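The structure that follows is given in the form of structure tokens.
A single protein chain has been omitted; all remaining protein chains appear in their positions.
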Amino acid sequence: MAALNDEQVMLRDMAREWADNESPVTAFRKLRDAAPATGFDPEAWGAIGQMGWGGIVIPEEFGGSAFGYLSLGLVVEQLGRNLAASPLSSTAVAASAIVMGKSDKAKQEWLPRLASGEAVATLAIDEGPTHNLSVQAKVTDGKLSGTKAFVAEGDGADAFVVAAEDGLYLVAKGDGVTVTSRHMADSRSHAEVRFDNAVAEKLGGIELTAAVADRAAAVTAAEMLGMADSAFHQTLDYLKQRVQFGQVLSTFQALQHRMAKMLTELELMRSTVEGALEAIDAGRSDIDQAVSLAKATAGDTLRLVTREMVQLYGGVGMTDEYDAGLYLKRAAVLEAMWGNAAYHRDRFGRLNDY
Amino acid sequence: MAALNDEQVMLRDMAREWADNESPVTAFRKLRDAAPATGFDPEAWGAIGQMGWGGIVIPEEFGGSAFGYLSLGLVVEQLGRNLAASPLSSTAVAASAIVMGKSDKAKQEWLPRLASGEAVATLAIDEGPTHNLSVQAKVTDGKLSGTKAFVAEGDGADAFVVAAEDGLYLVAKGDGVTVTSRHMADSRSHAEVRFDNAVAEKLGGIELTAAVADRAAAVTAAEMLGMADSAFHQTLDYLKQRVQFGQVLSTFQALQHRMAKMLTELELMRSTVEGALEAIDAGRSDIDQAVSLAKATAGDTLRLVTREMVQLYGGVGMTDEYDAGLYLKRAAVLEAMWGNAAYHRDRFGRLNDY
Amino acid sequence: MSTSIPFIQNVETDAMASAAEQTRPADMGDDFRQEAREWIAANFPASLRGTDNAMSAIEGPGDETPDQRKWREAMGGKGWGVPTWPKEYGGGGLDRAQARIVQEELARVGAYNPIGGMGVMMFGPTLLEYGTEEQKREHIPGIVRGEVRWCQGYSEPGAGSDLASLQTFAEDKGDHYLVNGQKTWTSGGQWADKCFALVRTDKTQKHAGISFLLIDMDAEGVETKPIRLISGQSPFCETFFTNVRVPKENLVGHEGQGWTIGTRLLQHERSSLSGGSGSASRMNAGNSVPSIAKKYRGIDADGRLSDADLRTRIIKHEMDQRAFALTLRRAALEAKGNAGPSAATSIMKNVGARITQDRAELNIEIMGMQGLGWEGEGFSEEELTQTRTWLWGKAVSIYGGSSEIQNNVIAKRILGMLDHQ
Partner (left out) sequence: MSTSIPFIQNVETDAMASAAEQTRPADMGDDFRQEAREWIAANFPASLRGTDNAMSAIEGPGDETPDQRKWREAMGGKGWGVPTWPKEYGGGGLDRAQARIVQEELARVGAYNPIGGMGVMMFGPTLLEYGTEEQKREHIPGIVRGEVRWCQGYSEPGAGSDLASLQTFAEDKGDHYLVNGQKTWTSGGQWADKCFALVRTDKTQKHAGISFLLIDMDAEGVETKPIRLISGQSPFCETFFTNVRVPKENLVGHEGQGWTIGTRLLQHERSSLSGGSGSASRMNAGNSVPSIAKKYRGIDADGRLSDADLRTRIIKHEMDQRAFALTLRRAALEAKGNAGPSAATSIMKNVGARITQDRAELNIEIMGMQGLGWEGEGFSEEELTQTRTWLWGKAVSIYGGSSEIQNNVIAKRILGMLDHQ
């Protein structure tokens, strides 16, 4: 754990407690089976709004707390532990685009509603199945046209932060916006969103797009951290109770060493994820590197842990009744979002000039 | 083991027996400490000549047996098991260049002497520290000039098969040939060989250079196979006798699973190495692919096995008194020769058009 | 847990086929080849060319089309679905060389072998070895003709890898056993006609208290409950036995011999999982990882796959697959005249599982979000299959003896590393 201030410790503990009591994995299962059109549970989202988590990266003048990214990451991590299906990270990162952007109108109109959880927002950047900042969407006379693929929380979003050729725009749900659900393996909301001469408010240039994508990747890595940590400890608990050959599985040395290796990777993962969030909060000049380090490490480690989770649970890990598969499927989606490990390794090399 | 004919079974068993009785690792240690200028033991080389191993890929009309590459590989593998410091592979592969070449003069003059072990020959292709078929050496009016790096068995060679811009040449030791030893970690003969208007007999074009390099890589992989197999079984034997915490090491499950993994890789390695040698014997059209598969697999597997050998021997594995370090050092040299695993992976991809 | 997983055979059969292509000997058995060719031409319905029934083993029996039925009956009647089984019980009675010719001739015209399932791969060979004459006459022909579906009753909720701790009890009632207990991972249990099961006939001994029993799935007291997998499919069941009467004729071998017979059967399974099976499939033909990568990711100016990091891993995978094919070929050559599956099958099982899983992981990585679809629009059939293949593939290192169990076998049986004392 990074060195946290009192506020952060409180926030983390509160989020952990809320996630464990109000949003355990069973809540996600219920939501999955109910399959509401928006892709999230309005009651849970209302509670999150009341706790003020939507405003963690929003300045106080717009109703937020401006705690920063490490704080946001701590909350998202706790929700990730239990696969909470909340639009919090999408909304918070979209809000950060508005915060960093230059449109006072957008700030006035949207930030208070996003901080309080009244509205949901999300990023609409990628246009294909893999992350890519070079986009085709165009704005002419203040009207945006283009099609965005796999927009997370697209089903329930009230506002979209959309990447066009020349930078980032805000588009409200409504005329010229068509949302088509994509049913994916993680049973979370993803949608294709088509913009057809939709009214768009400019937030900033392509540097803003890049900066926002980095924030999205860092916050995604925080969710992955929570998932990996939880998946690891669930596996550990299972090994400690499952008996085979008259022996508790956790006493098998081959498994002990695999768990030791995983814990080692988890420690490194935590450092890189917290490091990226701290880099953003500190406004460091190498945020991009810190983010690539975090997202690549998070991808590799979460992959290791979730695949091992299924394997070490054995047969029951293959069943829908147990949770291993839920972590596995969500992990694969998060690995792919905002650049997978290979993408960020290449980027890290380029940023370091080799 | 590939499906061997009776000849091959005899040859293999004979080579295994000779290596174990006449050329154990202690013989290599003795040679290393004596450090003769030629880099090999003339007595052992004489015995090899008498057994006819120098002529395994040489046609009968020139004093060879023409058994082929799988047979040659079987012998080289057995010698590799015990780190026998013999110029056999260099000589045999150089001979194969003459055999495949178009110069009757070279055939008449050299093949009988190479088959009988009277002379030693070697390839001089690479001009830098990593394998690269694009070379600078030039031939003008039948005189070759250029400098070759890290020529294996360069110290004791009587003839050099040399790659020039336009193809492969034969150069006898003598005027215009300067040999400078390079003392490397494996304590085997390597030399820089400078050719300065040396008389050169043309053997063939650049396709011949490429074909010969493939044969060199395949035969090197056979040596690596013998080393890996032996290093693995020595490690296994050590684990079976070393006691720690009142328990034989081989009973620790974490080590059992690592050994199982290594055996698995060894099985794959053997298939690829024998597959490459068979492909050469069969004159298949995809020899290049088969060789890249073998050399890459051999490199990765020998690396795994020798590194694990040192680690699993523990402290004594770090001492010169034990053999682990000898395998480790020779392995690293062979990994680098004729293209390392990364080189052959890239080549395999290109050959397969992706 | 143990079951037949058709797509692993696909991997390995593809690998075998590719190894075979590289080394196909000059034509041999020309007369028999001619005979096979003609028979297939006369009997294989052209409409089925290039199709396959492999998926049916996962998804349960589809309704056979008339042509499919015709083809199954033809092959069943000829006995060529199980070409090397004895003629007296309906098998093909061919030698291995002839069987290979049949397989090649089927492949040549895009025909598949319609006779499969656990009866063919596991139970049949075992019954031929341990069954009485009566039992063989009763059960083999139904398997040969593809009419009777068998499932396996081995695993129990508390007895996974440690099979010998199973608790399902068969109480001796004179002329019959009364069976009570619960099995799990009974593959296709909801569609099976019969079950070969390991049951406990003696509670005082662990291994020696186990017997091998054949149970009718429609007997009173047998209930099945499909298990939903992470892939959304339900190819397995939990099976409950409540006071099920099983006649004593249905005991294979003698009481207490179940562990021996059951282990032997698992060797047949492991061997079929590692490429021994004859059920060819072209599911993956023209669908290699590099070709998928080219389609989804494109190539760079030098003609190489454009993500260099991914490309390296794809090449490693392709090499691994090639090495595996060569190893299967080598194992086959070495096993000549050496009947029965060997411990080396554990190595093949693990490599096969690794290759299957690596391939699926690479494919979903290549496809990105498009390779993680679940259902509905926006995903092609191929993409949705990819998601299932990836998830379902996680089973191959668990079922049929997990990779950990195989590593124990390799360490102990091949390498002679002893048990922890």
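So that you can tell them apart, the chains are marked A, B and C in the order they are listed, and the count of residues begins at 1 in each.
In this section, contacts are C-beta pairs under 8 Å (C-beta built on N, C-alpha and C of every residue); 3 or more make two chains touch, one makes a residue touch a chain.
Computed from a prediction, not measured in an experiment: that's the story for all the values here.
> If you put the missing chain back into the full complex, which of the shown chains would it touch?
The chain that is not shown is in contact with A, B, C.
> So which of B:S71, B:S86, B:T122 or B:S187 would be touching the chain we can't see?
Once the missing chain is taken into account, the touching residue is B:S187.
> With the missing chain put back, which residues of subunit C would touch it? List them for me.
Within subunit C, the residues that touch the unshown chain are 308-309, 311-312, 420.
> Taking the full complex into account, what residues of subunit A touch the chain not shown?
Residue positions of subunit A that touch the missing chain: 1-3, 236, 239-240, 247-248, 250-253, 255-257, 259-261, 263-264, 267-272, 274-275, 284, 293, 296-297, 345-346, 348-350, 352-354.
> Extract the touching residues of subunit B with respect to the undisplayed chain.
Counting over the whole complex, subunit B touches the hidden chain at residues 128-131, 149-150, 180-187, 190, 192, 243-246, 254-255, 307, 310-311, 314-315, 317-321, 324-326, 328-329, 332-333, 335-337, 340, 342-343, 345-346.
To be clear about the criterion, only the chains that are shown with their structure count from here on.
> What whole-number Å value describes the gap between the mean CA coordinates of subunit B and subunit C?
42
> Measuring from the mean C-alpha position of subunit A to the mean C-alpha position of subunit B, what distance in angstrom results?
That pair's centroid distance is 52 Å.
> Which residues does subunit C have that touch at least 2 chains other than itself?
Correct list: 404, 407, 420.
> Could you tell me which residues belong to subunit B and also touch two or more other chains?
252-253, 256-257
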